[in-house]
Structures are given as C-alpha cells and as structure tokens.
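Below: one structure, written as structure tokens.
Of the protein chains in this complex, one is absent; all others appear in place.
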Amino acid sequence: MLGFTLSRLVRIPAIALGVLTVIFFIFKAVPGDEATLMAGATASQADIERLRGQLGLDKPVVEQYATRVVGILRGDFGYSSTFRGNPLPHILARVPATLALMACAIGLTILVGLPAGVLAAVYQNRWPDYLLSFLVVGLLAVPNFWLGLMLIVAFSVQLGWLPSFGFTGWSSLVMPTLALAARLIALVARMTRGVMLEELRKDYVRTAYAKGLDARLVIVRHVLRNALIPTVTVIGLQMGYLLGGSVVVERIFAWPGIGDLMVNAVGARDHTLVQAITLLFVVGFLLINLAVELLYQVINPRLRHA
Amino acid sequence: MRERNVYLWAGGAMLALYVLVALFGQWLAPYGGNDQDLLNVLAAPSREHLLGTDQVGRDLFSRVILGTRFTLTVAVASAGIAGLIGVTIGLVAGYFGGRVDSAVTGLIDLLLTVPNLILAIAVASVLGAGLAGLIIATTASFVPSLARLIRGRVLEIREEEYVQAAIAIGMSDARILARHVLPNALTVIVIETSLLTGQAVLVGAALGFLGLGVQPPAPEWGTMLSGGREFLEVAPHLVIAPGIAISLLVFACNVFGDGLRDRLDPNYRA
Partner (left out) sequence: MDRRTALTLPLLFPFARHALAQAAPGGTITYGQSGGVTAIDPAQGSFATYPAGYEVGYCLYDRLVDFDQNLKFVPQLAERWEVASDLKSVRFHLRRNVRFHDGTAFDAQAVKFNVERMIDKARTPTNRPLWDPLSAVEAVDQYTVVVRTKEPYSAILNSFAHGSGSQVSPAAVQKHGEKGIAHSPVGAGPYRLESFTPGQEVVLTAFDGYWGGKPATSRLVFKYILEAATRVAALRTGSVDVIDSVPVQLIAGLRREPNIEVITRPGLRPMGLTINLSRPPYDDVRVRRALNHAVPVQAIAEKVFFGFARQSDSPLAFNTQGYHKVGTYAYSPEKAKALLAEAGFKPGGKTLKMVLLASDGLFPGDLSIAEICARAFQQVGIDVTINKIERGSYWDEIRKDRAALTFDLAMFGFNPSNASGLYHLESLFKSNVDDAGRPTVWNFGRYRNPKVDQLLAQANVTSDAAKQAAIMAEVQKIVWDDAPYVWLHVNENATAVRKGVKGVELWPIVFTIPRRATVAA
C-alpha cells in the first residue's frame, strides 16, 4: 500500500505541471497589457515600465513560463495584483475555512444520506420511499446557490435563528454545509437505496430472516458494509462538484475560503491569482482522489495491491 | 415499460413548454423586460405584478419569462457544441489510437483534474463577459468528460467483430467511422448529451450568478439572483422566482434525459 501511495503522490506534481502549462498559455493569449493591469489606476507610465521590468513581462513568453515554474517550485506563485506579491501565504491562510466546509459537507452526507437510503429501501414503495424519491429529484435539480439563498431567507431573515455570513462559529457552518451537501446527500441516498434493495433480495438475507436472526443486525453487518464502497465511489466522483460548488456557496455566505477568493480574483482580473488558485484546486482534487482510493483499499482488502 | 415512457413524456412536455416560452416570450410577458416604474420599486406580488417588481421597478414575471431565452440558449448551445466536439475527439482518439490517442487522452485527463465549475470560471475570466463567452466557458467545462466517455464507447465498438471484419476487408476509415462506429455510438452520445443539458443550465446560471454572464440589463436568471441578494430582507420575492425557473428546467432536463435513456437502452450503464 505504501508503494502505491508513493507512486501516486509522485504523479501529482507532473499532472500539476501539465495543468499549469495549459492554463498559463491560455491566460497569456488574452489581449491586453498585463503590466498596465497589475500596476493599477494610479500608476504613471514610468511605474508601469518599472513593474514590467521587475516582473520580467518584457521577456519572451517561454522564458516567463520557465521563470514561473521555477518560482512555483520555490513557493513563489508570481505577482498577484490583489496582494501585491506572492499570493501563496494568503491563499493558504484561507484553506482551513474551505476544508472545514467540505469536511462538514462530507460528514453530513454520510450521516444523513446513508440512513435515508437505508430507510427508503427498507420501506420500499411506502411513504418514506416516495418522500425520498421526491426529495432526491428536487435536490438534484436545485442550484446550490439558490438553495443557499432560500436557507438564508428562511433561517436568517425570517426566523433569525442562524447567522448568514462568514465563519463565526459552529452555527455559521450549518447553512453553507446544507447548501453544499444537498446534492451529495441526494446522490448518496439514491445510491444506498439501490444497493440496499439489491442486497435485500439476496439469499443470505432471506436465510437470516428464516433463521429468526435479528433483521437489523443482518442489515447492519452485511448490507451496510456492501453499501459503503458505492457510497465512497459516489462521494469520490462528486469531489469535483464539491470543490466547484464551494466557490458559489462561499460567495453567498461570505465564507472566507479559497472559492470566495477566486471569484474576487476573476472580478479584479488578477490572472496570477486565478491561476494559482486553480492550480491549488487541482492539487487538492488529486490528493482527495488519492485519499478516496486508499479508503477503498482499507474497506475492501481484496483491492489491495500486493 | 409504461413507467419509463411517463418520464419521457412528462420531461418532454415540460421542456417543450420552456422552449415555447423562450420563443414566444415577448408576446407572453405582460411588460417589457426593461420597463422601469420608478414609483413602484421593490413591490410585493400583486395583481398588476404577479411576481412583484425589482429594485428599479421592473416586472419580475416578465423578466423571468424573457430570461428563458438566455438560459435555454446557453444550455442547448453548450450541450450541443460540447457534444459535437466531444464526439469528434472521442471518435478520432478512440478509433485511431496510437500517439494521437495518447496525446489527446493526456490532455483530457489533465483537464479533468480541474473541477467542472472552476474550469468554466477560469475560461470565463479569460474571455470576459458576454453571451458568447458564457457559452464557450460552459462548453469547455463539459468537453473533457464527454470526450472521454465517447472515446471509451468507441474503443468498445472498435473491438466488435463487424468492425474488425470491415478493417480486414480494407474498408476505408472514413466509411467505417460513418457506417459502423458512429451509429453504434449514437446511443451513448445522445443520452450523455441530453443528461448534460441539465448540468449546463446549472453551470450557466452559476456563471451568471458570479457576474460572469451577460451584460445588464439582460434578464438572465443567474444574474437576477445575484442582483436580488442585497434585497433579501426587504424583498425576498426577487430571489424565489428565478430560482424556481432554473430548478424546474433542470428537473425537466433530468427527467427527460432519464426517460430517453430508459427508452433507448434500458440496460444503460455509463
């Protein structure tokens, strides 16, 4: 397992480099003078030229690319006009907020999605099942930013129960987590229900019932364990959604994470910052994928590589 | 069987309704999309204004109707173009294999590591605001996964006996692609693209919400949600209607896509 982990870890920088290359050249293709943009409105022509020289923007593109790559290896992500310098420490300072949000979203998904799916399967074709189907379809169609807004209207504006902004404590996590996790909960619940139904039809379950074993024990021991892998699969597949979704959700709730920073960067036309954050999202995504695969192996020893 | 058809018909009917509204919106809307009534700002729903008015006195109901055109255009255009590009790439890479395939797959895998919406945002930030940029950004975010799926199907088809036979007898690649590969990949293409449309609505609306969409005063739903945010306390009705419009459209797309999938290939597993 260690070998597997290491080999995967090693690939991440290579992939990151690839993404960096593609994005770097896409952004360089944009018309407009970068030095003017970065220097800001109050800069004189002399200031712009000075900045251009300082940042090496007058050199050939390939050389700029090489400089950027070397810089990144040293932790310098270039010149961000928002922070007037290397944006990396500022970005990293915001990572915990986003991580907290995502962790809670995943946690909520498992806590709510799994039991919901189980219940729907156990009470198949009765009202809990129909309720779940209805909710699933609804939650999959609803845009998460709208859900967030509706939650704010209901719980903040009308009822005044929950804070609607920033990261101020546990209560401020509730609504953003709900908005972000809704789609995941729907998918996990649906998946769990499906897996449960398949398992419930299997022979060993009927045998267990016949033998008089406590039904619940049977369900918990065998069925849930089998449902775990597809659940992890679904969550893993939706990681992209989770990272992307965090951007809009953070925007709505003024959540001080990197998604919010990215939106500001786009608005301020701070291309360096946009590229840096995109790169970080990619690396994060790859690391999470790796974690998911390792989780697979823990759950299912048969998948372990020798 | 009947149950699956219900999805198809129900979803299809809703979609048809949206298309009709998009096409004939101007005649359905009671007011113009930009008719400002400054004496009647942020009014609650009433008989004159079914959904109330916004911060410059425009009728919300009319704006929601007129906004259908934008969202539908973006969604259909993106899904369609992504489909076309994805098919081309998938066909070429999957069928010809070799170095072309490796290069293309490498690039696709690379782009797949960027989460969907992030890629759309990055592209949108390069292109700037406007309808064209919005469509391109949304399309770009779907092309990698679609190309990958189709390539996978093409790889399967290529190993089928009849294709191998056609190669053996020396049929030209173009003919093989046109007569054997494409028709058999069609199911996957159609299903995936239609399932994609719902996603495209969400991504397009999200970009509009983030301010990366069309210029004001265009009545785009995502932009309207964003504009209504600062008035949540005094006029929550501003954010309810556009959101419902988006949700129902996505719902219709999903239902229709599911129905289509069940109809075309009940054993479909992507």
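Each chain gets a letter, A and B, in the order it is written, and its residues are counted from 1.
Here, a residue touches a chain if its C-beta (ideal position, glycine included) is under 8 Å from a C-beta of that chain, and two chains touch if they have at least 3 such contacts.
Note that the structure is a prediction, hence the values are computed from the model and not measured.
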Candidate in contact with the missing chain, chosen from B:55, B:105 or B:184: B:55
Identified contact with the non-displayed chain, of B:232, B:248 or B:264: B:232
In chain A, positions touching the absent partner: 36-37, 40-45, 47, 82-84, 90, 96, 99-100, 103, 156, 163-169, 254, 256, 264, 266-270
For chain B, residues in touch with the removed chain: 34, 36, 38-39, 41-42, 55-57, 129, 211, 215-217, 227, 229-234
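The criterion applied here is as follows: only the chains that are shown with their structure count from here on.
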Centroid spacing, where centroids are CA-atom means, of chain A and chain B in whole angstrom: 21
In the complex, chain B residues that touch chain A: 106-107, 109-111, 113-118, 121-126, 198, 202, 205-206, 209-212, 225, 229, 232-233, 236, 239-240, 242-243, 246-248, 250-251, 254-255
In the complex, chain A residues that touch chain B: 15, 18-19, 22-23, 26-27, 29-30, 137-138, 140-143, 145-146, 149-150, 152-153, 157, 239-245, 247-248, 251-252, 262-263, 265-267, 269, 271, 274-275, 278, 281-282, 285-286
